[in-house]
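Every protein chain but one is kept in place in this view of the complex.
Lettered A, B and C in written order, each chain numbered from 1.
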Amino acid sequence: MRNRKLISAFVVLAAVATGVAVGQSDRWYPSRWGADDQRGAANRITPAKVLEARDLITRGTVYQLGHVYESGMPLFGTRHFSLRIPQTYGPLGSNRTMYHDEIVSAEIGQVGTQFDGLGHIGVGDLFYNGHDRADFSRPDGLTKLGIENVGALTTRGVLIDVAAFKGVARLEGGYEITRADLTGALARQRTEIHSGDVVIVHTGWGSLWLQDNAKFTASAPGVGLEAAQYLVEREVVLVGADTWSMEVVPNPNPELQFPVHQLLIPRNGIYIFENLLTEELARDRVYEFAFFYAPLRLKGATGSPGNPLAIR
Amino acid sequence: MRNRKLISAFVVLAAVATGVAVGQSDRWYPSRWGADDQRGAANRITPAKVLEARDLITRGTVYQLGHVYESGMPLFGTRHFSLRIPQTYGPLGSNRTMYHDEIVSAEIGQVGTQFDGLGHIGVGDLFYNGHDRADFSRPDGLTKLGIENVGALTTRGVLIDVAAFKGVARLEGGYEITRADLTGALARQRTEIHSGDVVIVHTGWGSLWLQDNAKFTASAPGVGLEAAQYLVEREVVLVGADTWSMEVVPNPNPELQFPVHQLLIPRNGIYIFENLLTEELARDRVYEFAFFYAPLRLKGATGSPGNPLAIR
Amino acid sequence: MRNRKLISAFVVLAAVATGVAVGQSDRWYPSRWGADDQRGAANRITPAKVLEARDLITRGTVYQLGHVYESGMPLFGTRHFSLRIPQTYGPLGSNRTMYHDEIVSAEIGQVGTQFDGLGHIGVGDLFYNGHDRADFSRPDGLTKLGIENVGALTTRGVLIDVAAFKGVARLEGGYEITRADLTGALARQRTEIHSGDVVIVHTGWGSLWLQDNAKFTASAPGVGLEAAQYLVEREVVLVGADTWSMEVVPNPNPELQFPVHQLLIPRNGIYIFENLLTEELARDRVYEFAFFYAPLRLKGATGSPGNPLAIR
Partner (left out) sequence: MRNRKLISAFVVLAAVATGVAVGQSDRWYPSRWGADDQRGAANRITPAKVLEARDLITRGTVYQLGHVYESGMPLFGTRHFSLRIPQTYGPLGSNRTMYHDEIVSAEIGQVGTQFDGLGHIGVGDLFYNGHDRADFSRPDGLTKLGIENVGALTTRGVLIDVAAFKGVARLEGGYEITRADLTGALARQRTEIHSGDVVIVHTGWGSLWLQDNAKFTASAPGVGLEAAQYLVEREVVLVGADTWSMEVVPNPNPELQFPVHQLLIPRNGIYIFENLLTEELARDRVYEFAFFYAPLRLKGATGSPGNPLAIR
């Protein structure tokens, strides 16, 4: 039904024309973890990484990196988040048990603090490991690359405070974080990135959350293609930020839309975590920490909400 | 509007009549953490407990304790869980970004693997810290006792394998786990419970999940009032199990409905985690572990879904 | 549990103090259709009224009075409306059937064009026929006064073009339509109201729909208490308008909130239809018509969406 050769040719042409392909062939599959892999860079998390994370816990201080999910939080496009408390149930029994639950309707993996899985982003019709969306995207859930395959992300985490490196409280919307910004900020912090780490970028943009939602969503400072390629080379597991997009929006190349998402997710199996709370880590200069997160195992989902933890 | 004296009198009478009050006054508020507290037993998690948990990590082995959320999983009453993948968005830009998200509608804090917060359960109209539901239960979310107040639960975890203690793969539906069962199983395992621990009970009932949903939800083996009182005295933070109710259902006293929920949540600020995956912990005889979980910060919610981690 | 005498006394006092009770006792129950009635003024629709409506059909021209439900339409408070098309299902069989459906999450009876049932509005805790909300308001649906009891509203309809009577295209927000406005507009149109009619008021406010949502929802011209009492005396079945509230908002008496809703729905069993499309009827000077509408029979719901028809 689909002419795969034509698609491939088109993708290559597009990549060449737009400069997407930063130092790599445009055929990104099969993945380095095999043609059947559905976990991508989560495979980098070994028991040794867990122990490396453990050793960073010296004070017992826990940081919650997830925002509160609430009516009025900034949302992308026409996404929604609705929570309602139904009438109270009960009383039940002579002990008069009463109970509440809640009804939530939302693009639950893609609102608020959100973790992007491998089924979220494609290059044209092709996703991680070259899967064509026609082959796995089903109304009841993705039949491949669903978030339930990711497993636990328990590893060393690194905060890169680019705002501090640039000497501002908040980077400007549309500011492209470069490779030099990352390496400069890391040098300033005296932090290294190790293979299998989670990397979180502090831009200060999160201070607009619920304060100026219109500005928050209109653009964002963020990681550019060159900086993302640097993180790919460092073999990270996940790139997070305190913005809705993690990557710079709009891209400096006006023809490109979310190219960093493509570079990380389908091409390299690296996850993205958006709308993280990074304020307290930056304030306390916690640049290394044990990171704990496991996506909700929503069968066939593209992402997950979350409240990841950074522990020192 | 409400006659509180009458309510209080009624509750006391009911408690006396039914024997709910196992060794405590029926006035459970203000809480031991003060009249304004909204975190309950989560206050027991100190930096020292985090470090105690850390020290249990010796192998770097991670267990996911959360079930997959999926259509067809057992649900309580008329609750629902719906996940759909909308038509693919895009292509965007010359780089042809395509993306998926997911629409979820559910009693999200009270389906599948679920964490019960302090706003979930009342004794008549009174909840934790004596809050009357008329004062905090609002359509847009609970204005007190919402799940966003809980914070991270990062502490020592203990698995009590009652099934193994009783010499069966699966306890019978309606079997009441007694104080002697808990202490006997702990002795068999050579495990102690410390103040501030998370306790998870393995009953084997979880093996019915998706195998025989009707049987799974019709009843459950579980913790009885006496055993729960023992856990209260041990000053635990959370009691979890591999059943939908954690407590025994039906209760041996046919007049009582979910009395263990009342004893733990409103009366003692102790959380409940239901439908946990305990099979692998039991199989590997992992009776002590570092437990990591933080509820989704759903503003004003009564509970949270989750994928808690047990690490050795 | 509730002290009903105290409640009743309070309601009477409130009514006397605020002047809500315009010419009627404050005990509005039992209803004129009996203490068990759940249909209110829908009981006024007899076969004779259906035939009266039929006789108004002379040209075969049909007007749809329902707005399009869409993302971006004005919404009250934090209500939401979400519609998504899931991935296409199929192909099925050798004939390759493909199909789409849609996922909708919304306060479905109370967004966009919306019909207010008898369970929607109370005076304190008391609703139509004196039902206390504690007795019928349940999480799974109202056990009394649900929208499924209303039945078909097929009767004579009257449009009152108050904007034209006042010589404007659009009444101002907050303008209170008086009894004199209604009688004056009716005289100008040479239209009478009959017992059992549906009455729809054209204010011109609907022209703001999707054009200036912020202004549309910030206030509204509408029926005041005196005018509403006039309609009660005319024994209408339903009062509709091209505004989100039908009644004037804010009420000229700043202490009152939605008092016309109370006068019509609980006190008199008269329905309200909001956000109707009246532009074409006004343009064509269709002041009398056959009206056809039946609420969706959503069990236990408080309202219904709709696309009512006016036929000449």
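Here, contacts are C-beta pairs under 8 Å (C-beta built on N, C-alpha and C of every residue); 3 or more make two chains touch, one makes a residue touch a chain.
What you are looking at is a predicted structure, and each value in this text was computed from that prediction instead of being measured.
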Q.
Among the chains you can see, which ones touch the chain that has been omitted?
A. A, B, C
Q: Touching the absent chain in the whole complex: find that residue among C:Gly40, C:Pro74 or C:Gly141.
A: C:Gly141
Q.
Among C:Thr203, C:Thr217, C:Thr243 or C:Gln262, exactly one should touch the missing chain; which is it?
A. C:Gln262
(Q) Contact with the hidden chain only, please: which chain A residues? (A) 1-3, 6-7, 78, 82, 84-88, 103, 105, 140
Q. Where does chain C touch the missing chain, residue by residue?
A. 11, 14-15, 17-18, 20, 46-51, 54, 57, 59-62, 64, 66-71, 79, 83-85, 88, 90-110, 119-125, 133, 137-142, 148, 151-152, 154, 251, 255-259, 261-262, 292, 294-303, 305-309, 311
Q: Go through chain B and note every residue touching the omitted chain.
A: 71-72, 78, 80, 82, 86-89, 101, 105, 137-140
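Assume only the chains that are shown with their structure count from here on.
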**Q.** chain B against chain A, contact positions shared by both copies (same if over half, else different)
**A.** same
Q: Using only the C-alpha atoms, find the rotation that maps chain A onto chain C and quote its angle between 0 and 180 degrees, to the nearest 5.
A: 180
(Q) From the mean C-alpha coordinate of chain A to that of chain B, what's the distance rounded to whole Å? (A) 29
Q) Which chain A residues reach two or more other chains? A) 71, 88, 101, 105, 137-139
